[in-house]
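The complex appears here minus one protein chain, its other protein chains still in place.
To keep things simple, chains are lettered A and B as they appear, and every chain counts its residues starting from 1.
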Amino acid sequence: MRIVCENLSYTYNEGSPFAAKALDGVTLTIEEGEFFGVIGHTGSGKSTFVQHLNGLLRLPTSLKKYKPKKRKKSENEAPMSVLRVGEFDLTSKNTDFRALRKRVGMVFQYPEYQLFAETVEKDVAFGLENFAEKGQKPTEEEVKRAVSDALATVGLDYNEVASKSPFDLSGGQKRRVAIAGVIVTKPEVLILDEPAAGLDPLGKQELMELLHKIHGDWCKTVVIVSHDMDEIAENCTRAAVFSEGKIAMCASPKELFSHAEELLSLGLDIPLTAKLVLALKERGIEIDCDYTVEDFVQKVLARKGGRA
Amino acid sequence: MHALEFRNVDFAYSEEGKRDFCIKKLNFTVEEGEFVAVLGHNGSGKSTLARLSNGILASDGGEIRVFDSVLTDKNLFDIRKQVGVVFQNPDNQTVASIVEDDVAFGAENIALPREEIGRRIDFALKAVGMEEFRRATVARLSGGQKQRVAIAGVLALKPRIMILDESTAMLDPKGRREIANVALRLNKEEKITVLFITHFMEEALLADRAVVMNRGEIVMEGTPREIFSRHEELLTYNLTLPRIGRICKSLSEGGMSVNDTLDIDTLADEIARDIKGDSAL
Partner (left out) sequence: MKEVTFGQYYPVDSFIHRMDPRLKIVFLIGFIVAIFLADNFYGLAACAGVLILAVALSRVPVGKVLRAVRGILFLVIFTAAINILFHTGEHVYWQWSIFSVTREGILFSAYLILRLVLLVVCSSLLTYTTTPVSLTDGIESLLTPLKWIRFPVHALALIMSIALRFIPILMDETDRIKNAQKARGADFESGGPIKRIKAFIPILVPLLLSAFRRADELGDAMDARCYGGKTRTKYKKLHFTWRDLLGFLLLAALITGVVLLRIYVGEML
């Protein structure tokens, strides 16, 4: 599913003294098959953006219904917004959001805080049952198979945890269960907001491995929101930098981090490899790498070998 | 002088006897004026350490000393005045909606006179660089700013030891830098002993000394450099090297002569020397 977004704007508390513009004319295309990164600091609009992708936040279509005079005026100011995810047109009122959400999964920040059921099995099966077509309730056998698959994907053993209360698990396990509850329907697009936040280093590493595993399998597109530039450099095919509701840059990590100064001026971090590339440049050594640790090390060693 | 001392401290969560994270016969000292980083994976017992230090949790055995007085039920308030603890979630530590009202809370609790509370608010907000936000609404601050307010709220009690219990875990990189800088400043300028509990390996590099906890025990101790030079051992405690350590390791495995430095500029110097030295040959 290709994600096409043009001139997307969104304001919280529109019309009140607390109105806050969160998105301001965002135009962006995410191709099927990407592992896409969304960067920006808190309040840059990145979370608002991703919540549009499965219709949790919607374009204010009601404005178009009445006041035909005003409509013309505002159209002159802001051109028509476009938001399409695959064949779904999210600007239309008739979109089947349930069908959309079945195919576009979303993992929120700290997803373990959204667990609610008495057993892990019931919690993971929640989405499966909600998304089932009317009159086609999945059989017990089907539920069990899907839940067991989802748990296996996140590295948990069905026999061990399925009948436990999710609240008796450790923090890291809870997060895995929560993610299993989203991927149980095998969405084609998976969006994750800060999936690694609060995890320890090993937990982070395992989580990224998990995402790559499903990305190579049934999940065609992964979109992650992240603060961690090293994470972006090492995992993403492309990334968009949000700043004050607009897209400041959108490119592959290699290109993005070659504009390190620009990122720093936006108050954002750069990966450690980019910092080292900058420091080496000051010392007269140009390293042309894609900013992953492996490639950086290889290129540096090649310089040594090449000259020796 | 020892600022904080644990002598054979035991602690067990009393939950049906299974799966408790305990502290086992823990011996641990922090000298006055030190900046100590406490590392460990989630559930290694590092947060329990913080909550034991100011008596929020009571130990099941052993002795905890703060500047030579033993922590008991009777001197709890005196100890808490000396040992300030800042917690993880920036949203869950403020009682008031306005910054100065919240910073005043601790000082009000120890019944200081009004003028002194005012002076303490000035001091605390200045120490964390939030003096412009005195009248601001807490809800509208960034995570890093909220956490600085939380630190100020503890500073208003003028503690001699400050424990940051994973206070950076929920922040973005900018917020993390803010908190790390505040902690360093408090240590260097206000001469406050700092215990920095974290699972961001990079943050340990700020410290004079680092300890690694695993299953309620201290398993490694030394300068951050010493600790990170023992990478194999770190891995067995479910910890990884900071990224810069990984790069150093890969470079030296590839035959480059770099030390286990943990500083970007030093590493760049060493790489440059190695490459240029080679090319000069």
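Just so it is clear, a contact is a pair of C-beta atoms (placed from the backbone, for glycine too) under 8 Å apart; a residue touches a chain by one contact, two chains touch by 3 or more.
Here the structure is a predicted model, which means the values were calculated and not measured.
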**Asked** Considering the complete complex, which visible chains touch the unshown chain?
**Response** A, B
**Fill in**
The listed residue (A:3, A:90, A:115 or A:211) that touches the chain absent from the view is A:115
**Fill in**
Touching the hidden chain, out of B:12, B:96 or B:264, is B:96
**Item:** Where the unshown chain meets subunit A, residue by residue
**Value:** 12-13, 16-18, 20, 22, 42-43, 47, 51, 54, 56, 98, 101-102, 105-106, 108-109, 111, 113-117, 126-127, 130-131, 167, 181-182, 185
**Complete:** Where subunit B meets the chain that is not shown, the residues are 51, 54, 56, 77, 80-81, 84-89, 91-98, 100-101, 104-114, 117-118, 121, 138-140, 150, 153-154, 157
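Just so we're on the same page, only the chains that are shown with their structure count from here on.
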**Asked** For subunit B, which residues are in contact with subunit A within the complex?
**Response** 41-43, 142-143, 169-170, 172-174, 199, 201, 238-240, 243-244, 246-247, 250-251, 254-256, 264-265, 267-269, 271-272, 274-276, 278-279, 281
**Asked** Hey, which residues of subunit A end up touching subunit B in the complex?
**Response** 41-43, 170-172, 197-203, 205, 227-230, 267, 269, 272-273, 275-276, 279-280, 282-285, 293-294, 296-297, 300-301, 303-304, 307-308
